[in-house]
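Removed: one protein chain of the complex. Kept in place: all other protein chains.
Right after this comes chain A.
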Amino acid sequence: MNDNIDALIAALPDLRSGVFITLQLTVGGVVLAFVIAIVLGLAARSPRWPARVPARVLIEFFRGTSLLVQLFWFFYVMPLFGIQLDALLCGVLALGLNYGAYAAEVVRGSINSVPKGQWEAATALSLSPARKLRKIIWPQAWAIMIPSLANLAVMLLKGTAVAYIILMHDLTWETDQLRQDTGNTFFAYGVGMIIYFLISYAMVLGANALERHAKRRLGQGPPKGGLFSVRITDKATTDPKPAANAGSGGAGVA
């Protein structure tokens, strides 16, 4: 056991750089996915077909083909067109597009589940469409979509482990190095999995805080379950309402 601890201490700098790569992939992927989700999610519920149809095709395409296929596409196929992408950028693009497509459905569904009276009231006050969306609809939809988006963010973090397949030195890679150093699979992978778990857990706690903040702004009470509850919803359900209700708190739609 002492040998393991010694090996772990010796491997700490490597593990730290592995965590750093994993975090870079996660943050880059989440930011890209969020932008894509808003653009595609809004376009997919547009009444005009030149906006709606391409958005739907992109969403179905990136949801329907596997993450690894998309990663290999950026990694192996793009260079054939003369576009040589850095491995990290390949990872961020694949993760962002794949999870962004899932998140677009969450955005679309959450906006649709804002009660109809809110839309009508905003129209009655003759707010411009942009103002209506920004000031009335989005804050309410945002509170509904946070739990589902947080789940997707955790799934994206777990998806970053595919970087190991294109030989990036991420946390999974460094965990396997530790296994080779110690010869102790249980110890090395235990360390690696605990680090992944802690990052996931931190993300869930952050999302819970965000949700409480978003609900307070709407004058709604804090969700049941409190700070340390872990909520899971279904990433593929198109309508986030039943999925949100599946969690411990759920999104109370007034």
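Operating definition for what follows: contacts are C-beta pairs under 8 Å (C-beta built on N, C-alpha and C of every residue); 3 or more make two chains touch, one makes a residue touch a chain; residues count from 1.
Everything below uses one rule, namely that contacts and distances are computed from a predicted model.
With the options "Ectoine/hydroxyectoine ABC transporter permease subunit EhuD", "Membrane protein", "3-oxoacid CoA-transferase subunit B" or "Chemotaxis protein CheW" in hand, the undepicted chain maps to the protein name "Ectoine/hydroxyectoine ABC transporter permease subunit EhuD" (source: UniProt).
From the options A:Gln24, A:Asn112 or A:Ser200, the residue with contact to the chain not on display is A:Ser200. Screening A:Asn4, A:Ser110 or A:Thr160 against the full complex identifies A:Thr160 as the residue touching the chain left out. Even with one chain removed from view, chain A keeps its contact list with that chain: residues 60-61, 63-70, 72-73, 76-77, 80-81, 154, 157-162, 164-165, 172, 175-176, 179, 185-186, 189, 192-193, 196-197, 200-201, 204, 230, 232, 234-238, 242-243, 245-246.
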